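Every protein chain of the complex appears in place save one, which is left out.
Read from first to last, the chains carry the letters A, B and C; within each, the first residue is number 1.
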């Protein structure tokens, strides 16, 4: 049992009492006075204390768990030192969910799990039960729990040597800088990868992540496979409103390649305004200027699309954490189903499934067989865009005579007439 | 037999005929007229053709060698497809040698080797013989061939899993930028390492290289152990002569850290001159300004000394070529015997001898056991100077939780009271 | 309900099929239930799919009184077509550590959000917050009022402040956890409420806490200050269980490889040979680990959880500086403190936090991430001059290969001032 006496005076610790009182939709309207915002104001209360949401079995066995076992993909059995057992069922979600589904999750929790559920760090939902009968019922329930269109509402899976939920970002559902959509791409890729979601047949965990612009809110930079929205046209500059909406020095400072210079132009109406000009060949489309300045939009139907990076990882298991590497520089936004993205992901996953050793993460496999072999086996063309020319580029130069013959060298040698 | 018919018209191919004619010390004085330098001038003849210096057995077996075998350190037996055998005896030299020794080398070549010898890429001399009797005599001769002070003139060794001749540079014998001496340090270290020179007892080859300033003419940047002369005081600026002897813009451009700025000063005699000023805290003592500008000397008795780098390699064997890494930032110039340098080299070599696997180069050993262990086992203090803060620094940051406990962490934890 | 307007959304509709949960179905079902903004959201998404461009304007600055973060302003750039999402701000709500909830909470939150906003959410945002997507400016204060008064809850971070800390489930469920991840997360969140709500930093700052080096909250990739559990004594070994793995009674890696025939478990091939340091041997029937050589990578423990357990003398490794690519390229966190005890009230750790932040607030440029400051001013400078710690080899993957360290004047005997005359007395120019 965990000792939470130390928290008992924390405001967040007693939220349960509050929760027992039904939501009062008129409270704020009655009590909150915009003229006196500080009246009765509560601030800096922080989040509720986590412990009060734990199932009893967790409270009792906190820090006492002995081991775990996957009964099937998405179903984990935990054993405690105390002899207690707990089963967890993990379900995928699209993360973008409405209160409709949230209420249903509440209902399921009530029905099977003392009312409790949790979300994982990759946006799966987990249900905890303490007996096998309930486990069976829960699984059966979830397997039949579907949307009108036929998709599972809460598909079981996502553990072990398979593909987990795709960490992703807002895309066109909510953000202002995306170069592609997030939710639609995730749906498309996960539909295609579903067989890996609910099975343990890969050589190791494979994490796909997705971010809709280079800000990388999905932090895709250390993922086995990273899907990344990219722009390919420099921002244009709205001379007629830039002074009003931007701090020009901030926009200039935002550019990593110093491509933005201050400028003065005369507008059609004769007014002289301060604005900026972009040295377009120096632009690498990061969008940081737009983040700082609404009058410099980059989004463009033809320019935007998806890049794929691969071979990153986070865990310290066997090998050290590694960055993902740019292997496909651009795929147009094919809507609604992102066919090429799906196809390439599949090629990579299948080549990995076939080629890697047990316990070997995707990037470790690529490093072991060599990137020449990786491109060959994933049937990906190699382009100059994968050759670094940014700050630390030199460290990716190939300063050895060690390389493998591959289709690439075959072709070169054939062309050279050897 | 190699086909050199293709070269027969090359000027350099027939040098033998010239060599038969004794040196004529008055020829140039007679024929060369400084007023008419082009008269009878021969230019762009290039080097003599190599083939004419080959021993007969090499001419015959060029490209036909089958295998080799080390009979002892410094003695290699070569076998050809043709059945021919050849023995090579390798001898150390200090590289800085006079015509006295060169003549003696010629004598030895005449006596034992059809007059022929060669130098290796690391400045050892090699003698080639074709029968075992001569081999025995040669070895005996060399073992007794000594300087008045007792040192060997041509010590046999330098092959296989041992320490070879130290590639080095000019130092105080001839250069203007050294921060230490080369010949004296090499002599001191090789005296101390002599047991490794003429034996095969290390886990792999161990290459020591030496360069007397950051220009690194010895290209020490990929050596198992690199000894490097370094300055530690910024250049001073001789205002009274800089304009005469330097192109100021070149000096400014030479500085990698942009520490040099143009300046104007008034000399004691009232004359205003253009000069430069050094932003001293930005200087990292590379000496490139002095290379461009004689009025900016860096050399200083107290500032100068030796840095040690380790763990580099060149061959592509098993692992890829690697840079040496800075492990000892500074040792004062201890003259004449560089005791601390010798001591540290010995510590490293002995730790390596003890710790490394067969075939494992020093840097591969350090990478395998971890650099924390390397410092511990070589009894070297770790200093902040080994932490990179130059251009590609980030790639040496330790972005993992994987590390070993070592004396360093023991100390920290003890201090923290754990 | 009468004036509900469903847009023609053929591409959205296509995203209903297939097994993976369809956000379209969810939104549409909610729309069908009479929530126009869900229809409008789908309509605008469809338009984005047609134009291949977002239809959200560049964010506006909105928020609640006295806070500098927690709300992301958002306006449609096609408000005439989609009036109910003309304003569509999100609120970031600070999640309970490791994200356990009960149904009471979920339902009351749904009641609130249905009333005050769109009923659309992200469970959860990438940083860890509960995200309520879509409400109008005038609902922001009432929502905050509801949250604070009816839930005792609070907003999470956005802007140049501390972001909502996050952690893995740790000891709640995981036998590997070397840290009380939730307790640390909660304590830091409570201690630094001011930093979380009132932007005083040069840019955003993130804490993440993982209980062990498996790093299930991606701390090393996504946090300016990564707190990762480790141990300094020995891996606990149950030799009988080792034999059970060898004998096949126990499934390797807890069954994580169950859907493929990898052949019988081979402890040599699967554990001993894969250990990155080679510090394990089978000595007869006994598995032996040379713990001094172990780098605590977790592999052997992951493969044989019933047989091996982390030690009991636990603490954290602290790493600094992870961030996304803009501007200088992505960074992972760099090892700074190899081992620190994380015991309440975490004073030693908080002293460190003070040093970290003081430096950054003093020296950091506008929009310079903490990791970028370390790079710009130098890792050694940070460790030694700012933190007052000793540099150790563990701070680097390998020592520098360039010969360009800086020397300070006081380190060099005689300093830097020299007499030109003396020099020239020794050396003719």
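Just so it is clear, a contact is a pair of C-beta atoms (placed from the backbone, for glycine too) under 8 Å apart; a residue touches a chain by one contact, two chains touch by 3 or more.
Keep in mind it's a predicted model, so treat the numbers as computed, not measured.
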{"item": "Touch criterion as defined above, residue of B:88, B:208 or B:278 at the omitted chain", "value": "B:88"}
{"item": "Hidden-chain contact residue, picked from the options A:84, A:107, A:137 or A:238", "value": "A:238"}
{"item": "Touching residue (missing chain; options B:89, B:299, B:327 or B:367)", "value": "B:299"}
{"item": "Among A:247, A:280 or A:339, residue touching the chain not depicted", "value": "A:280"}
{"item": "Chain not shown, touching residues in chain A", "value": "214, 221, 228, 230, 232-234, 236, 238, 241, 256, 280-281, 284-286, 294, 297, 300, 302-303, 307, 309, 311-312, 323-327, 329-330, 366-367, 369-372, 374-375, 382-406, 408-409, 411-413, 416, 418"}
{"item": "Touching residues (missing chain, whole complex) on chain C", "value": "51, 53, 55, 57, 77-79, 325, 329-330, 401-404, 426-429"}
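Definition applied: only the chains that are shown with their structure count from here on.
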{"item": "Farthest chain (mean CA position) relative to chain C", "value": "B"}
{"item": "Pair of chains joined by more contacts [C-beta pairs], B-C or A-C", "value": "A-C"}
{"item": "Centroid distance [mean C-alpha coordinates] between chain B and chain A, Å", "value": "51"}
{"item": "Separation of chain A from chain C, taking each centre as the mean of its C-alpha atoms, in whole Å", "value": "12"}
{"item": "Rounded Å distance, chain B centre to chain C centre (Cα mean)", "value": "48"}
{"item": "Residues within chain A bordering two or more other chains", "value": "316, 321, 391-392"}
{"item": "For chain C, residues contacting two or more additional chains", "value": "213, 215, 220, 276, 295-297, 329, 332"}
